[in-house]
Structure formats: structure tokens, C-alpha cells
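Only one protein chain is missing; all other protein chains are in place.
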Amino acid sequence: MATQDKRLPPQPLRSVGRSLLLTLPIAVWSLLMFGHFWQPDRSAQIASVTTAVFMIALFFMMMRTSRTYRWRRWFFVALGLLFPVGFIHQVIAMRGTMGIPIEEMIAGRTPFCYIPIPMLILPAALMKTVVFPGSIRPHGGMSGGGMAAMAGIWLAMTLVIGKGWCSYACFFGGIEEGMASVPPKAKVRKIDPRWRYGPWAVLLVMVLMSLALFEPAYCMWLCPFKAVSEYVAARNTVGTVQNGIFVLLFATLVIALPLLTKKRTQCAFFCPFGAFQSIFNKTSIFDVKIDRSRCTPCVLCQKSCPTLSLTDESIVKGETLMSCMKCGACVDACPKDAAVWHIKGTEVAVKPERARLMFLYAAWAMAIMFGGSIIAEGLQTILHVFI
Amino acid sequence: MTTRAKLGYTAAGLTVFATLLVPFVLYGAFTKGFAGLGLHVDEMYSGGPKVRTIQAAGYSIDIHRPVSPHMLQHEKPFVQLDWRPVGALPPHVSDLVDVDGDGQPDIRVSFDVPKDPKAPLRVNVEPLNPRYQAMRNVGKPQFSELIVRVDDAILVRVPLAQQ
Partner (left out) sequence: MLNSSPMGPTSLFGEAMALGLASGPACVASCGPVLVPSSLAEGAGLRLNVRYLSAFLGMRFLGYLVFAALAWEVGTLLSVAPTARSLVFGTVHILLAGVLLWYAYAAGRICTHACAGSELVTIGPSGKRGVPGAAVLGFLTGVSLCPPFVAAAVRVAELGSLAAALFFFTVFFVGTSVWFVPFVGLGYVRRNEAVTTVARMAMVLVAFYYAYLGLMMLVGRSAYGYPR
């Protein structure tokens, strides 16, 4: 019984007028965000307008179709592809190479991304020391707004969207989400669910090693995304080996395995930052629930989840695991409308669309503010070639 | 509607409201907060605070506080010296430096200053005080033993002899 696909008739489309009305706040927000950072440069203007229209259009489609995942994925993949374009261009323009020379590290001009945040907490708390070769405040070059600014934006956005960061802000996850969406069917379907504990193991080890070695251990040894951003310029054989490790991890976890499994394998099985962000699912007011009275269970939600955040046990309990990224895949896949968006404290499946809307307003606003600016920058880089 | 549901909706509404505050209030506030925590970047990277300046002919040598490795860092203890401004340095620098400020020279540091700012640098350090290690034609192999150009200064890190 569980395997019969008893799909309901397709969800009726919301009216254009009502969809436009619901999209209006997002359109105003886009105007505010892109207008606030308006530049005189023509390619920047075209990029900003294009990005704003793109984000507004995607939100409109989310409202019109009452579906989330498919439209969010367009944004996320665009972010994953365009971030490296803008970033690598900036890096090469500023210092001529993707490799970070030791001079830049000594000068405190290593750009800081959010991934090392959990590994820096213990040394900072115990010895007031930031074990990262960056600058707390802006310091020229690639230091950007400084580490305090990245930590500030991370905290502000995490308070609002929690682990939704991994679906609406992370500028790396879109690469593997794009890879995972390429094949029509997964070649590897059976995955031992215990692999989903991997990120926690990596987090535990990296936190301990960062304290012991007093360095950002994940950045130095394991981060696969150095392949699409920057890496420590190798000064000896060990440096070359370190760089080989991240290339291998990128090729495996971000390209090959998503193609084979149609899952976000780096996120689901490896990313220590994702494990850390999972903690904020406990504090977030939004979550995804399974209405047991409607669930058959056909486990289509489980199969559609890109991060294995639904198990047989959790479906019986009517909930997702802590690793849920709020991407909306399970909700969209459920033929019985049993998987629903939910606000903690409220009854499950009573006005789920209200919960979805409230979450999406928060998440999409953050996506426009943060990811949108990155997409615009990437587009601007490309446009500069022609304009 | 139950009280719990009312609270839930209130919290959700506040979250959406907080979203509006992120770029205009929260981001700035949290950034200031983190910057005001009194944290500092590990001295293995930053070189430690400057403690003294020695004036030479047209340029100066900044001496930093010695830096010791923390926990299990794979580096040696070192002291950083900065020659600045680079434009005022002679083509070949060979300076006796009193590092610890006791009036006696501790090391002789010698390096060429190439015209091309991107040209690799090499340094020789001859210790006159056994507290400092010798350096022979050293480039930039590691954080605790190097010569590099950073902006308008040439930085030399001299390892301290292991105790």
C-alpha cells in the first residue's frame, strides 16, 4: 500500500492577481536592497536589475504554483555557479592567483567565509584568539568587511532562518544541488543512513584539532570548496598534498557523488558547518512536519530529501531530523499534502500555507540580501567582458 | 486558538519582522559586537605587537614582541622585525639589531632589496646572542622563519633557539 503512487490531482494554481499581491513585499524588498547598493557602473546596474527580476520572478512562481523546491533550486544553483565567478575574478584581479601567498596571510588579508566559525569558537573563548589569518575589521585587499562582518551577518541571518542557511544562503551548496539535479534517475539508490552522521564526526574532530593545533584545521586540510574559491599557496610537498586533498574531495563529494545519488552528498555526509547549523533548527520557529492522519506512508518524501533528513522512524514520529534544511523538497513531493510547513506550537497541517508564506518571506528576503548580491556580482563580472 | 499557537504565531511574526531589521540594524549591531569582544588574530599570523622602533639612516626597524607557539602549533618561537619604508632602504641591507633592548647587538640581518617588488627575498641572520637562530639564505618556508614584503615594509621573522 505504501508504494502505490496515489497522487492527488495537481495543486490548482493560485490566481495571478493574488500571486502578484503576495509577491509585492518581495518586490519592494528587492528594490530596497538593490537600490541601496546601486552603482554607477553600467554592467553593475544591468546585473542588479537582472538579479532583482530573477528573484522576484522565482518568488512569484513559488506563490503561483504553491511549490517551493523547484524555484528555490534555480536561485541556489545560480548562487553556487556565480559566486566562484565573482570571487575568483576578484582574487585574481587583486593578487594574480587563487593561491593565498603567505604575505597575504601575515597581512591579515585572507577572506573569511562562515565555514570555520564553529572551529574558531573554543580558541576564541578560551584564549581570546582568532586562529584565522584574517582581520577582525576591514584591512584592505581581500579582507573585505573583516571577520566581524561575516560573523555578524551569519548570526543575524541564522537567528532568522536557522538551518535554512543551507538552502537559502550557502554560496557553495548550489554546485552540488545542480549536479544532483542533472541525471533523471539516481544510479546509486541504497545509501547507508549512518553516513548522515558524518558531518557531526567531521565537526567534532575539526573543533578538537583546531584547538589542539591552533589553526583553522578544516580550511587547512579538508574544505572541498577551496577548488572554487582560494587555497593556501603550496610552499612544499605537504602543501601540494593538502591541495590535492581538497581537489579530490571536491571531485568526489560535490561532483561525482551528487551525480550518482541525486543527493547533496557534501552537505549530507561531510559539511561540519551544516552540522553546526543544525543546532539552530532547535531554536528556529519554523519546521517541517508530517501529518500522520494523511500520511500513507509512501516515503516519497524520504526519497526526495536531498540530505536524508527523513527516516522511517522520523516519519512515524511525524517530523524531520535535525539536519532538515527547509528546502521544501519533501513538501512538494508529498502526494497527500501530509508533509507540511509548520510553525512550532501550532497544530500540524492547519493552515500550512500560512507557515510556508511566513517562512518564505523571511528566507527569500535573506536570499535576496545576501545571495542576490553575490549573484549580481557574478553577473557583473561576466557582463564586464562584453560591456 | 491555543496559547501555544498564539505564541508560535507571535514568534513567527517577530522572526519576519527581525528579517527587516537584518540589513539595517542587526547586521551592524552584531558586527560591532564581535569587533568589540577584544579578540585578536593569532600572533603566529600577525607577528605580535610592536614594542620598539630603532631609527636607522632614513628608515626604521620595528621590533615586535617575541611570539611563542600556542598549544601544539607546528612552528618555532620567533621575533618579527620590520624594515620600513621599503623605498628608503639601500639596495643591500646589513644591520646589527639589538632585539632585546639591552644595548648589545643580538643579530646581524642581511638581505638584498630588489627593485622588482615581486622578486623573491632571501635573508641571512647571524646570531651574536645564542638566544636567536641562524638563518642561511632563507626565503619564506614557514610562519616562524621567513622574509617577506608586506605593503611598504620588509618583514623578517627570526626563530628563537629552543629552550
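Just so it is clear, A and B label the chains in written order, and each chain counts residues from 1 on its own.
Assume contacts are C-beta pairs under 8 Å (C-beta built on N, C-alpha and C of every residue); 3 or more make two chains touch, one makes a residue touch a chain.
Please read all numbers here as calculations on a predicted model, not as lab measurements.
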Pick out which of A:Ala93, A:Val238 or A:Val385 touches the chain that's been left out of the picture. A:Val238
Out of A:Gly164, A:Gly198, A:Pro258 or A:Gly371, which residue would touch the omitted chain in the full complex? A:Gly198
Given A:Val16, A:Val53, A:Val188 or A:Leu208, the residue that touches the chain left out of view is A:Leu208
Of A:Leu126, A:Ile279 or A:Ile387, which one is in contact with the hidden chain? A:Leu126
In the whole complex, what residues of chain B lie against the chain that is missing from view? 69, 71-72, 74, 141-142, 162-163
Please identify, in ascending order, the residues of chain A that touch the omitted chain? 126, 194, 197-198, 200-202, 204-205, 208-209, 211-213, 236-239
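Basically, only the chains that are shown with their structure count from here on.
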Chain B residues touching chain A - in the complex, by the definition given at the top: 2, 4-5, 7-9, 11-13, 15-16, 18-20, 22-23, 26-35, 37-47, 69-74, 140-143, 146, 148-151, 155
Within their complex, state which residues of chain A touch chain B. 33, 36, 102-103, 105-108, 123-124, 127-137, 145-149, 151-153, 155-157, 159-160, 211-215, 235-236, 285-286, 343-347, 355, 358-359, 361-362, 365-366, 369
